[in-house]
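Removed from the display is one protein chain of the complex; every other protein chain stays in position.
Moving on, here comes subunit A:
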């Protein structure tokens, strides 16, 4: 927004004002957000700008503007997460969808951060030798759990309403998955930075995390949002225990964290993502339950 040259603060019509050009755009309904929101807020307190707006508007457009302003005044202030997402440039409707995602709540993110801190502390306590196995084993499970908590009849209280809405269930799933995965991988990444002694070996959780999350989602289409991630998580732990039993010497990295294991993870992630896309229409209907 551009303002007049008088400087000072808004309010009361004695400070700076919305430029006439912006007011004309506002009157036409052509002022984009977030300038629109700023104009809305300023107009409530500035009689001068309201008078200018009346001069540059046709009466019908002015009525529509007031109606819009009235509706804006009813809209509550966005919460912390929503405000953060808006500042990051996320569209307001997407930010609202994400604000309703359980795994993006501060309580969940705080729990993930606490688990990671504990794991990093244990890993550091053992000294930077060999492979940070505990961290690498745990880190892929956290995004899997976060995504599993984001969608489904058991964990999303509004699932039944969401599934019959025109927005495709797969689209909602993907919006939430990308956000939860981003947050989860970000926290894991920060934890990795706390383990500089291991170098790139401490990043060996990334591809397994993508593989587990994609596999969990793809199986959700058939097995549901509780059984599928549980099976995938259980399978991951079983795989690590098997790899540990098969490891000779006891000090080298477990098979999934070797170069070959990373390649397998990447292949599984790609295949599962492809399967997920093929099964996308299954997310558009609710799971059956007796009623």
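Here, a contact is a pair of C-beta atoms (placed from the backbone, for glycine too) under 8 Å apart; a residue touches a chain by one contact, two chains touch by 3 or more; residues count from 1.
Everything below uses one rule, namely that contacts and distances are computed from a predicted model.
One chain of this complex is left out of the view, and of "Anti-sigma factor antagonist", "ABC transporter ATP-binding protein", "Acetolactate synthase small subunit" or "Molybdopterin dehydrogenase", the protein name its UniProt record gives is "ABC transporter ATP-binding protein".
For the options A:53, A:120, A:144 or A:163, the residue in contact with the chain missing from this view is A:163.
Seen across the whole complex, the unshown chain contacts subunit A at 33, 36, 67-68, 70-72, 74-76, 79, 91-93, 96-97, 99-100, 156-168, 172, 281, 284-286, 288-291.
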